[in-house]
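Apart from one protein chain that is not included, each protein chain of the complex appears where it belongs.
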Amino acid sequence: MHALLSEILEKSTNEERKNLYSLLEGVKKKQSNHYKTYLAGYLGISSKLINDNTYESIIPNRELIHNPLQIAHGGVTASLIDIAMGSLVHQSLPSTKAAVTSEMNIHYLAKGSGQELRCRSQVLFKSETRWVVKANVFRDDQTIIATATGNFMIIPRKV
Amino acid sequence: MHALLSEILEKSTNEERKNLYSLLEGVKKKQSNHYKTYLAGYLGISSKLINDNTYESIIPNRELIHNPLQIAHGGVTASLIDIAMGSLVHQSLPSTKAAVTSEMNIHYLAKGSGQELRCRSQVLFKSETRWVVKANVFRDDQTIIATATGNFMIIPRKV
Amino acid sequence: MHALLSEILEKSTNEERKNLYSLLEGVKKKQSNHYKTYLAGYLGISSKLINDNTYESIIPNRELIHNPLQIAHGGVTASLIDIAMGSLVHQSLPSTKAAVTSEMNIHYLAKGSGQELRCRSQVLFKSETRWVVKANVFRDDQTIIATATGNFMIIPRKV
Partner (left out) sequence: MHALLSEILEKSTNEERKNLYSLLEGVKKKQSNHYKTYLAGYLGISSKLINDNTYESIIPNRELIHNPLQIAHGGVTASLIDIAMGSLVHQSLPSTKAAVTSEMNIHYLAKGSGQELRCRSQVLFKSETRWVVKANVFRDDQTIIATATGNFMIIPRKV
């Protein structure tokens, strides 16, 4: 493993070393259970509940998540949205229930540039078997870069 | 960097070492321009044109892309779909044009389990300014796990 | 009622009389239970099962359904799609079950012109509680004018 790392470092630019370091930090946080998934580590996500019905997830906008045009990759924005909506639902459900995304609709509105991408999700509708959630993604200058809705099926949690 | 790697390796399980190795291989392929983005390296994606109008992208279904339920993360499936649809559009456009995703709609249908996830995308509609693409994601046993449509705006490519 | 009809007829063009006649025929077919809804009568819809998994609904493209640009109204196309998808689900379900549309996504692709609009719907996915259906709308010249997906929740039928 160290050999592979050396091989990578040998040919790397400063920027690439920085990216790799961020990635390894994410892996470490996954191993220590700070993150529950490698995806969260890759994104470097941090989240918190803003109020009863609003959840915020933030990712640094670094080269690790860019598309070839040097802006946030649409797949990354979709991942941020899915996590922000799903986490809001999960943390609101009783411990006997879980949720799975059944549908997601995203409108991409502006370039994901700046220092970080901030996603705010809110519950629009709740029933026994289904929750509908909306989410907006903003950049530092408060421009909305994506707006989304998601449909979640509520299922019994396997213990 | 080696110190951070050692720290990670020290406490790691075999499975975690395997994940880390795959991740580093992805980084290496990004540096050597085999991949154009870190996201592609993280996903371990491989793609090819099946015929004039059909494009296939495959990712290995490994722990790196799992959600806490040990199945493919919805955000990862969304990323796979976005890449498969966007790549099809880009490789069909003349070199003076580029495409940006303006809208994506995904229905999640079944668990992303098995050895790999395979996404097939097809163009449904083309105009001067807009392409509409569909994509289906399958697992090894040919079960469809997601179906999607995407809307792409065609813009002049900046040179 | 006849007075209101006279009043309308007095100032009407030939085209308007034709429209009104079609509308009254739709009302008559609703009363005789040929149609189950006034909407179906307004649209002048006719439907049939093409094969086990494909359902076709056709509406005449007449002024009654036009927007101010003299082409099929987007709301009418949406209605045609909802009916074609929902009818396919209902006629495939056992008599103890019913379905309600929980989500619909429509891409409008080309002008709804020509003699009639033909919608073909197909089931993409079935589970105990949820069906996902796709639909495409074509005009006479076989141009696809809209493509859609719908999500249906399966519920017990109240007797």
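We just call them A, B and C in the order they show up, numbering each chain from 1.
Rule of thumb we're sticking to: a residue touches a chain if its C-beta (ideal position, glycine included) is under 8 Å from a C-beta of that chain, and two chains touch if they have at least 3 such contacts.
All values derive from a computational prediction rather than experimental measurement.
Here the chain not displayed is in touch, across the complete complex, with A, B, C.
Here one chain is not drawn; of C:I58, C:L88 or C:I106, the residue touching it is C:I106.
Looking at subunit B, the residues touching the absent chain are 102-103, 105, 129-130, 151, 153. Not every partner is drawn; the one left out touches subunit A at residues 105, 107, 109-110, 124-125, 132, 134, 144, 147, 149, 151. Looking at subunit C, the residues touching the absent chain are 1-2, 4-9, 11-12, 16-17, 19-21, 23-25, 27-28, 31, 36-39, 42, 63-69, 73-76, 78-83, 86, 98, 100-108.
Just so we're on the same page, only the chains that are shown with their structure count from here on.
Of all residue numbers that take part in the contact between subunit A and subunit C, over half occur on both sides, making this a same-residue interface.
The centroid of the Cα atoms in subunit B and the matching centroid in subunit C are 37 Å apart. Chain centres here are Cα averages; for subunit A and subunit C they lie 39 Å apart.
Chain contacts: subunit B has residues 105, 107 touching two or more partner chains.
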